[in-house]
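In this view, the complex is presented without one of its protein chains, the others remaining in place.
== chain A ==
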Amino acid sequence: MSRFHSMVSRRDFMKAVGLAGAGLGASAAISPVFHDVDEFMSSPTAEWKRPWYVKNRELEDPTVELDWSLMYRSDGIWTGQNNPTQDFFLGAEEGAKRRAAAAAYSANAVKTNQSGMTLRDRALSSGNYMYPITFMGPASSTTPESLGVPKWQGTPEENSKMIRAAMIHFGAAQVGMAEITDRVKTKLVREYDKDFTHKKYMFEDVPKGYEGTDKLVFPDKVPLYDFAFTHPLNKEMFRSSPSSDIGSAGNSLRYSQFSIIQPRIQMFMQVLGYTCYGYTRPFNGAIPTIATATLTGLGEGARNNGAFISPEFGPCVGLFSLVTDLPLEPTPPIDAGMWRFCQTCTKCADECPAQCISFEHEPTWDVPKIYGKEDTTHIPGRKQFWTDGIACWSYKATIGGCGACMGTCTFNTDIANIHTIVRATLSTTPVFNSFLWQADKFFGYGVHEDKEAWWDMSQPTLGFDTAHVTVGKDY
């Protein structure tokens, strides 16, 4: 029978109106009410938005298991990036041979107009100029005293939100905070700086830290905090790895950016009446960044322990960490299932031209020996996979640079909806990890052959989509 008039009776209509009213009333009752912007800012809902599948853990309990008793303060020069360290493991002759091969490869590539290493690619990479920066930062002529006001006073929660807002304004994407406890002082803060001046990080009974001729000093009795932040990098540039100045340009942009972000936040802190202790150069921080970025919940550890994965931006992120005396509210480590996924997936290890990433599926506390010697480039106390940093850094220079592990990573994805579905699935249902890893390869994601195609692509400013942080999306 055709229906030419409404079949809803007056009784049904009133019942529906009543139910809708009750529903709206219940929603209003359980929703938070804000009377002004300050109240809104102090609410947990004004926190940093993240995808729903990112779960918080307890403080100092990241997904990569830690044994703090095995840890000790690191010496910044004991990394694979450092030539004398390479020579210690490889021998001086082999180290010199590799550096000569690296210089020859680089010079020849640009002369032969090699794809990914043409003159314009070299120019792009060289364009990432870095300003000189210092531990104490530039002195601001504006201070609370000069303005005739008391120094800024806020709760740690308010300060954290303020710092997050300021840092995003200055160029960061995401910011996590931690308290510098005695444990952090004795285990995580480096003993010596990475710079060639090799200054010692010390804690002294002074009201304010300072930089000496042979030391970088933090105040011992003043409560200190660190805030780690991400500067996401251009995913497509990393996909041009290896042998790519485009990839190098994508990687080194973070240091160029940091060289202006650090003085900005140092000046900001001074005007508030506080101190921000910075890097001595854009590569040289007081606290190893993967450690602090993981502990403050910016992301999780990866199969390549020289890399890190953000649930929102993937593995192509630059990490930095600064120390301050402004009280901050710690942010907890997270679990988005990424470290668990890395235990199944070996895509980065398969792609690595230096074959320096572990293929194991069971992480271990034991740091394996390299070149017949104890691997002093790693600090123990983490149950993970151990990358040979010497092989990585010394080999990749001989082929014009490399970031293939990050470029090919299953998490180095763009904005397509399927990637959000995959991340949510692996976060909640690890039984699909093996299938999802194979699917990533089957669908052809990873590094690209046509390196020069990057120049014709439409890319976001500074290489990352800044809007994703504000809406809590992944990317």
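Methods note: a contact is a pair of C-beta atoms (placed from the backbone, for glycine too) under 8 Å apart; a residue touches a chain by one contact, two chains touch by 3 or more; residues count from 1.
Following the convention adopted for this analysis, contacts and distances are computed from a predicted model.
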Inquiry  = Tell me the UniProt protein name of the chain this structure doesn't show, selecting from "(2Fe-2S)-binding protein", "DNA polymerase IV", "Phosphoribosylformylglycinamidine synthase subunit PurS" or "Reductive dehalogenase anchoring protein".
reply    = "Reductive dehalogenase anchoring protein"
Key: From A:P132, A:G148, A:G372 or A:G444, residue that would touch the chain that is not displayed   = A:G444
Key: Missing-chain contacts mapped onto chain A   = 413-418, 442-445, 453, 457
